[in-house]
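As C-alpha cells, the structure follows; a few thoughts come after it.
Shown here: the complex without one of its protein chains, the others still in place.
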Amino acid sequence: MRLTLKRQSPEATLVPSQPAFKRRARAISWVLLTLMMVWLLLPVVWAFLSTFKTSIEIYRVPVKILPESFSWDNYVRVVTDEDFPRYLANTIFLTVVTTVLTMFISVWGAYAFARMRFPFQQVLLLFVLVPRLIPRISVVVPLYRMIVALGLLNTYTALILTYTVTSIPFAVWILTNVFQSIPREIEESAFIDGARLWQTMLRIMLPIAAPGVLAVIVFTVRETWNEFPFVLSFTNSAELRTLPYQLFLFRDTLGIEDWPLINTFAVVTILPILVAYFIFAKQVTTGIIQGAVK
Amino acid sequence: MKLGFSTTSVHWRKRVLPYALVLPSTVFVLGILGYAIGVAVKDSLHRYPMLATTGTFVGLDNYVNLFQTPNFQNSVVVTFVFVFGTVILGMALSFVLALSLFNLSTRARLFRTLTLVPYLISGVAAAVIWRFLFNSDAGFVNLVLRSIGADPVKWLSDGTNALIVVTLANTWKIFPMSTVLLLAGLQVIDKDLYDAATVDGANGTQVFVHITLPLLSNYLATSLIWLTFASFNMFAIIFPLTAGGPVRATEVMALYMYRLAFGELNFSLASAVMILLLALNLFFSLLFIRLFRHREV
Partner (left out) sequence: MHVLKNIVSLLFVLLLSVPLVFAGGQEEEAPGDEIVELTVWFGRENFIPDDAFDAFHEQYPNIRVNVDVIPLEQALTEASTALSAGTGPDLLQTDSRRIPPLVEAGLLYPMDEQIQIWREEAPDNYNAISSAGWAHGNYNGTQYGVAIFSGPFNHVYRKDALEGTGLDVPDTWEEMLDVARQLNDAPGFYGYAVRGPTSTVWFSSHYMSMGGTYDENNVIQLDSEAGIYALDFYQTLVEEGLISDDVLAWGSGDMRAAFITGRAAMAPIGNNIFPNIQEELEYGVEWGAVPPLYREGHEDEYRYASLGWPMVATVATEHPYEVGLVLRYLAENDHAMSVARRYQPTTVTTVWDDPAYLAEQPWAADFAEPLRNMTPTPPNLYITQMDQIVLDALGEVMSDTSADPAAVAARYQEQLNALFE
C-alpha cells in the first residue's frame, strides 16, 4: 500500500517516465487492437455460436447473438456419422506421414545447406528455395497429368508425394535459417568428442532449434490438414476423402442447407489445428520469426 | 592426435556427405515440381484432341488464343482487382495490427497468439464461415441490417459485391501472416534509436516515417510478396465460396485454369494459363525485392 502511494509521489509526475505521445499511442493501440480482434474473430465466433442453434433460430430477426440453449446435438451428429472416422483417419494419416517425411528430408538438407560448404551449393539451394514461389494450385494441372501417367490417381501415394514435395521448400528455407543462427562451436565440441552426425543432430542441433523445428512442424501439419486443391483434383473415391474435402461436398450431399450442422462440421475440422497451435503458440511464433527473418 | 575419425571419413564427410544430405530434397523438389513445370510448358505448346494423349505442336497458338478469349481477359481483370484489393487492404490492416501489438508488447501476448487464427483455418472452412456471414437469409450481415430496419443486400449473387466479399475473406485469411512478419521486423529495430529520436523531440508520426519505415523495408517486401503471392494463387477460398460466380464475377485466373482443365478437359490451354500465372508470380516477387529489399532474406 505504501509502495503504491510512494510511486505516485510528486517527483514521479514531474518527471514522466515516458513521453505523453507514448501513453496516448498506447491508448489508441488498445482501441485499434480491439477493433482488429473483432474483425479477426467475429466470423469464427459467429459460426461457432450457430453450432448450438436450431435451423430455424438462425433465420430470426432481430438477430440473436447467443443460442437459446447450448445443445451438443450437432457435434454428436457430426462425430457419430458412420463415415466420419474414415475422413478423420485419412486426414490424420496423410498429415502424419507427410510431416514426418518432410521433416526427415528437410532437416538433413537444411543442415547441409547451413553448415557445409560444397560445390554447386548455391545452385542447389536455389533449386529448393525457388519452388516456395510455386504454389499448389499452379502445379495442379501438370501434376494431375503426371499422376495419371503413373497410374496413381486415387491413391494415398499421389497425395503423400505431392504434399511432401510442396512442403519441403518452406521447411528447408526456415530450417536453414534456424540452423545458421546456432553458434558453430556447440556442435564442433561434440564432433571433437567423437559424436556421430546423427547423434549431434538428435542431441544438440534439434533441441536447440526446437522452436524453429516446431514451427515448421506446425506449418506443415497445417498445410496438409487443410489441403484442398490436390485432394480435389487427384482423388474422388470416398475412401480417400479428407475432412476439408468432405466439408466442401457437405453442402450438396445434404440436399438441404443445414447451416448449424455445416458449421459444426467446419468447427470440428479446424479444432485440432487450433489446439495444436495454442499448445505450442509461443515456440511457433518465435520459431517462425527466427526462421523467416534471419 | 586423436580426432575420432580417420582420413577416409574426413574425405567422405567433406566431399560426399553434403550431397547425400541435400540429395533427397533437391531430387524430390526438382524431380517432381521441375518435371511438372516441364510438362506444363510442353502441353501449353501443343494442342490435343479431346481426351487424347498425343497432340500436335502449335507453337504459341494457345497463348495467342487465350489473349483473344473474353473469359480469359475477364479472369485477368478479376485477378488484378482481387490481388491488389487484398494487398492494399492487407498491408493497411497488417500495419495497424502489428503496430498495436508492438506498442502493447507483452500486455497483449494473448492477442498476438490469436492473430494467427484465421491463417490456420482451412480455406474450405473459411469459405463456409464467410458464406454463413454473407448468406442472404441467415447471414450475420443481412440479419444485422434487417434488425436495424435496413434492407438486406445481395452479397454473393451480385457480381461486384461477391468480388468484395471474396477479397475481404481472402484478406482476412492471409493478412495474419504478413502481420507476424511486420511484427518480427518491428522487434528487430534497435530500441535506442527510438529513445534517441524521442530525446530529439520527434513525435510519433515522425518516428514512424523516418525511423520505423526505412528500417522495416526488408520486412515490408517480404510481407508484400507474401500477400501478392498468396492472393494470385488463392483457390481454396474462392472455389467453395463462389466457384467463380456469379457469372464469372469472381473467376480469378487460378479458377479459370481449373475450369479449363477439369471442366472442359482442355489441358493445353490450362497449362498456358498456368505458365502465365507463374510468370506473374515471379515478376511481382522480383519487383518487390527490387523496390524494397537491400538483401535477400
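Each chain gets a letter, A and B, in the order it is written, and its residues are counted from 1.
We take it that a residue touches a chain if its C-beta (ideal position, glycine included) is under 8 Å from a C-beta of that chain, and two chains touch if they have at least 3 such contacts.
All values derive from a computational prediction rather than experimental measurement.
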- Item | Contact residue for the chain not shown (choose from A:A25, A:V78 or A:L101) | A:L101
- List the subunit B residues touching the unshown chain? 49-53, 71, 135-137, 152, 154, 156-159, 162, 242-243, 245-248, 259, 262-265
- Task: Mind listing the subunit A residues that contact the chain we can't see here?
- Result: 96-97, 100-101, 103-104, 148-149, 151, 153, 202, 206-207, 210-211, 213-214, 217, 236-238, 251-252, 254-257, 283
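Everything below uses one rule, namely that only the chains that are shown with their structure count from here on.
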- Using mean C-alpha positions as chain centres, tell me how far subunit A is from subunit B in Å, no decimals. 15
- subunit B - residues contacting subunit A, complex: 3-5, 13-15, 17-19, 21-22, 24-26, 28-30, 32-40, 43, 93, 96-97, 99-101, 103-104, 108, 111-118, 120-126, 128-130, 132-133, 135, 137-138, 140, 143-144, 146-147, 172, 176, 180-181, 183-185, 187-188, 198, 203-204, 219, 222, 229-230, 232-236, 239-240, 254, 257-258, 261-262, 267, 270-271, 274, 277-278, 281-282, 285, 297
- Could you please specify the touching residues of subunit A with respect to subunit B in the complex? 19, 21-22, 24-26, 28-30, 32-33, 36-37, 39-44, 46-47, 50, 58-63, 105-106, 108-109, 111-113, 116-118, 121, 124, 127-128, 131, 133-146, 161-162, 164-166, 168-169, 172, 191-194, 197, 222, 225-226, 228-229, 232-233, 244-245, 247-248, 259, 262-263, 266, 269-270, 273-274, 277-278, 281-282, 285, 288-289, 292-294
